[in-house]
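Quick one: the structure is below, and I'll ask about it shortly.
Of the protein chains in this complex, one is absent; all others appear in place.
Naming follows writing order (A and B), and every chain is counted from residue 1.
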Amino acid sequence: MEYLSTDKILVIDLATSKIEETALDESLVSEKIGGAGITKHLYEKHLNDDPIVIGTGLLTGTTCPASASGLITAKSPVTGKMCHCPVIYKVGIEIKFSGYDYIVVKGVSDKPVYLWIHDGVADISDASGIWGKDVWESTDSLRKFMGDDLLQTMMIGKAGENRSDYAQICYNYWSSPDRFGLGKLFGSKKLKALAFRGMGLIEVADHENFVRRSLEILKEIKTNDFMTKKGIAEIASAMGEAGVEEWLEPIVHRHSADYFTPYATNTAVFLDEDPKRVEESKVAEPGVLISDVLALLAFKKLGLSAEDAGRALKACAKYGIDPAAVAELSGKSSLKEIVDSFDGLSGTVTLKGKGSFSPWCPLKPIFNDFGLSGDAAEAEAWWERRQAVAMIFGIQPIFSVMCPELSEENMLELAAIGTELDLTQEILDRVVADLLK
Amino acid sequence: MGIKIDALKCINCMACEMACSYHRDDGFAFLSACIVVYRAREKQDYFGVLIKEEEFLKVARPEGLEVNRIGEAADPNKKADASVKPMLLREGCDLCEDMDDYGPMCIAICPVDAITLE
Partner (left out) sequence: MNLYQSNADINIKLPQGKAGYISKGNTDIRISGVPDPECRRMRYPRIGIYAGSGTSHSWLWFVDMFERMGFHAVSVLDAPAVRSGRLQQMDVLAVSGGDTVAIAEALGEDGARQLAAFITGGGVYLGACAGAYLVMNSSKPHLCHFNFAAVKITNLSKRLPTCQSMPHKFSIAYGCEHIFHPVREAVGLRLTGVPPFSGEPALLVPLYGGPGMLAPPEAQVLARYDHFTDKTVFLVDKDLAEETLISTAAALRVPMGNGQMYLFGPHFEHPHYHRANRLVADAVYWDSRRNPDECSPVARDALQLPTSESANLIHSLRRELSNSRIVAAGLEMFPVWWLIGAKAYEPEKIRVFLDAMWRRLKPLEKRGRIWARAGVPDLLMADACETTSLLRQLKNELDQGSVTDPTARTLFHLLHRNTMRFFELYFQTISNNLTP
C-alpha cells in the first residue's frame, strides 16, 4: 500500500519474542478501508493467540481535520467481547509515524516487557525497571531513558499489573477512552507499555488535491458556533449538564486539542499551582489533563468539589484505572475513600452502547443535532455508526459527534484522493455493517 | 511581513507543523517544518509555538512573544528550553511563496486562527 500508509503490519509474539513484518496489501485496503475495518480482520486472523491489535485509520496523521485517532482492538475483559478503543491525544498519529499501520501483539510474555516501536523498528525490551511503578513514573522513566520528551506511550499502572477488571491503558500520563479493562489484558500478557516515536513521511497520491479538499472542509467546519468554545466543560454543558462550567472554571488552566482537532476536547486543571499562571509551572506535577467528560461528571455527581474530582482523576491516571468505573463502583463521596477503593474494585459497570465502541465518547450529538429526531434508538444507531466510521478513518471520536461537516462523503472523498483507490459508499457501508454486527 | 502567533489562542494541535512540513516535503511529516509546536513540558501543560525566519527566531510563549536574532548567545541564566536558536539548520520561513492558492500554509490550516499575517 503506497499511499496514506507505512505499508507495514507488525506481528509480535510475546511468547516466543518473534517479530514479523508483512506488507499491507492494497487489496485489503480496497476491501476494508482501514482502522477498525482492518484491526478487526487482524484480530480474527490471530484470534487463537488472544491478540491486541493496534492500528491507525486510513486518514490518521494527515491534513484531514481531526485525523488524530488510532485504535486498539482486543477482547474486553469487561464485556468478554471484541471492542475498539480509541487512541487519542498525539499518540494515535505517532503510531503511524513510528513506521507501522497495524501492530498485532499476541501471546504471553514470561517476564515484564515493553515494546519500543520507532522508525519502522520494533524492539521487545525488559520492563523490570518500570514494572511496579505507576503510570506517571513509568512514562517519565521511559522518556528519560530514551532521551526524548515527546515519546508517546500506552502504559498500564498497578491496576493493570494486578489485573484489576477495570484497569485502563493510559496514554502518556493521562486517562484514556479505555472503558474495556484493556489494562488487565496488557497486565495478563506482562506487557507494561508500548512506546512510539518516529520521524517518517506519509505519502499521498494526489497531495495537492488532498490538501485543497482538506482546507475546504476545514473552512466549512470553522463556520460552526462551537468554534468559539473550548474545553470539556462546554461539552458537558452541550450535553445538558448544568453548572459544570462554573464548578470547574476556578481550576482550569488551559484547553488543548488532539492532533489537528479543531475543537479543544481536553482541559488541563491545576491542583497544586495557580491555574491562572501563564509562565511554565515550577511544580513538577501541577495538575491533570482531562479528556473524560463522563468520568468528570460522575465524580461531580458523587458530590466532589472540582478540585477533588481533579485529584481523583489524577490518582486514577497514575494507578491506571478507569475513573468512570471507580466513580460508579466505589460509590464513595470523599477523595480518600475513592482512592482507597482502587485495590479490589469490583462489581458490574454499566456500559452504554453495544460494547464495540467506547462510551467514553458521549452517546449523543454535541453542539449540533445532525438532523436527529430525538428518538433514543435512532440516536444510538447513529452513534454506533458515527463511531465505526471515525474508527475506520482515524477521526477523533468526540469531534465526530459534534461536527456534521466531517461527513462520510467527505472522508471517503479524501481517502480516495489520498490513495487513488476506488473507495465507495457501498464499501464503507459494508465495512460498517461488519463492525456493527 | 511575517507570521504572527497568538500563543494563548493556540490549542496545541500541531496542524501548523504538519502543514509547514508538507510545504517542504509534499507528504505528511513533521521534520522539515520551520514552525514547531513546543510541547515538551507535558505535565506542566506548557505549550507554545516557535517559528524560524531567515534572521530571527520567534518564540510565542503563553506569557508573551520573544524575538531573538539567530546566532546570538543564549541567556546563560536561563534553563535550557525553547529559547534562542533552535532549528538552526532548518530552512527559514518563506511565507510559502510557492503556495499561490493559500498563502502561508500554517495560517490556512490553523483551526483557531492563532496564526495570522502581520
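As a working rule, a contact is a pair of C-beta atoms (placed from the backbone, for glycine too) under 8 Å apart; a residue touches a chain by one contact, two chains touch by 3 or more.
Here the structure is a predicted model, which means the values were calculated and not measured.
Residue A:D119 is the one among A:E2, A:E44 or A:D119 that touches the chain not shown. When the full complex is taken into account, the listed residue touching the unshown chain is A:D149, out of A:E2, A:D149, A:D340 or A:E409.
In the full complex, subunit A touches the hidden chain at residues 118-121, 123, 144-151, 197-199. Although one chain is not drawn, its touching partners on subunit B can still be listed: residues 31, 36, 38, 40, 50, 54-55, 69-74, 78-90.
Here is the rule we go by: only the chains that are shown with their structure count from here on.
On subunit A, the positions that touch subunit B within their shared complex are 61-63, 65, 90, 97, 136, 149-150, 172-173, 199-204, 207, 211-212, 214-215, 218, 221-222, 227, 230, 253-262, 264, 268, 270, 278-281, 283-287, 289. Considering their complex, residues 8, 11-15, 18-19, 22, 25-31, 39-47, 61-63, 81, 101-102, 108-109, 111-112 of subunit B touch subunit A.
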